[in-house]
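A protein chain is absent from this complex, but the other protein chains hold their places.
Let's turn to chain A:
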Amino acid sequence: MRYKVLSAGLALALAGGLAACGGGSDSGGDANEISLVMSNHPWQKAIEPLLSEFEQASGVKVKVQTFAEQQARDKISLNLQSRSSSMDVFMTLPSREGLQFAKAGYYAPLDDYMTKSTEYDAADFPAAVKTGMTVQEKTVAAPINVEGVVLYYRTDLFQQYGIQPPKTLDELPTVAAAIKEKSGGKVTPIALRGQSAALPFTFGPFLHSQGLEWTKEDGTPAFDDPAAADVINRYATLAKDFGPPGVVNNTFTQSSALFAAGNAAMELESSNEIGSINDPKTSKVVGKIGVLDFPAGSAGSKSTVLNWGIAISSYSKNKDAAWKFVEWATGKATQLKLTSNGIAPPRTSVAQDKTYTDTLNTETLKQWNEALANVQENGSTEVGPVGVSAPEMRKVVGDAVGKVILGQADAPAAAKEIQDGLTPLLAKNG
């Protein structure tokens, strides 16, 4: 009898121990430690070496987790969905997930922190940037960069072939065709996005430059306009006839790899990519890059402008320490330091700072800065259709355009697919 009781006790202790292991791992750490989840991004690469400065000055220790973009999104979603306090600060794209996250209560609003801070100077951010970080009248994130779609081209190849760089959307396929012909098909005329979730970022400028929008005033999709089919056709033709093989799987990684390897004559990508294609360590084409505004359509050159931000999780137990980090990382001094690694500053004062403007000393960087200024002035902040289902809506657009690129559908059918696919998803916005 005695050993029966003993064995039962032992077994229960074992089971109890296991249960305790399963339940107790979600502690938020001590008050002077924050956990930061970042996406693999030029900003992340630039900020990491500076973290020790922050740790020394503030006494707050920063635990860093970095993932590839998609994996970072998954990790962040998982932390938020499970209301975990193990993540304090995360990188976010309010233009993509802002409404979705805000409605779910994932963001800790930053307004109070920003107004209370004496040094922060939130008014230094341009109005468009601030709007981009605001959802339902609350500031959900602090801006860390500015980027937009520009057209990179190879100055040496254009000179060799005797071609003028394209200024309009109508010229773009003509120029691409000339490159294809003069290079004997050896050079990919243009590298651009085809992967469905990533495509709207570079597809949007085609739409906006032709005077169209993703949605109508009443919040329904605007793809029943025959002009939308024409835009789809322009993008898909460019990708299909003049893009790299396998373009439907490509996003900035593949496009920039092609361009940096010298295999593409033009690249339609984010201004951010200057960091990788203009770096002698990773690129063969440094010194041969020209940067242009997005080619003008019937409504002018209307690129897409995008700000990444950092947000504080509403489940964080160390919000004050988290704010200290946000305040430091998006403050003037740090943003000025980050410019030396090619991070375009969202702060007006930093963008005009002589220390920064003096570094833009090559023809490539000067053109890049001008194109970026145009992006900020004329770009649309709507990377894709806006709503709680933004990620899913982008996939609807990307899949439909992808089918045209693959020759599985024609442009009017794709426009109808987008119209039908977006309608119920936009209706969720209420």
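Basically, a residue touches a chain if its C-beta (ideal position, glycine included) is under 8 Å from a C-beta of that chain, and two chains touch if they have at least 3 such contacts; residues count from 1.
The criterion applied here is as follows: contacts and distances are computed from a predicted model.
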*Out of "L-serine deaminase", "MoxR-vWA-beta-propeller ternary system domain-containing protein", "Sugar ABC transporter permease" or "Sarcosine oxidase subunit delta", what name does the UniProt record list for the absent chain?*
"Sugar ABC transporter permease"
*asked:* One chain isn't shown here. Among A:S52, A:Q81, A:T174 or A:S340, which residue touches it?
replied: A:Q81
*asked:* I'm checking contacts with the chain that's been left out. Which of A:S35, A:S86, A:Q100 or A:N233 qualifies?
replied: A:Q100
*Specify the residue from the set A:I47, A:A229 or A:V247 that touches the hidden chain.*
A:V247
*Contacting the left-out chain in the complete assembly, out of A:N263, A:N341 or A:N429*: A:N263
*Residues in chain A touching the chain absent from view*: 3-4, 7-12, 14-15, 18-19, 22, 70, 73-74, 77-78, 81-83, 100, 103-106, 188, 194-197, 244-250, 254, 257-258, 261, 263, 389, 391-392, 395, 399, 402-403, 406, 408
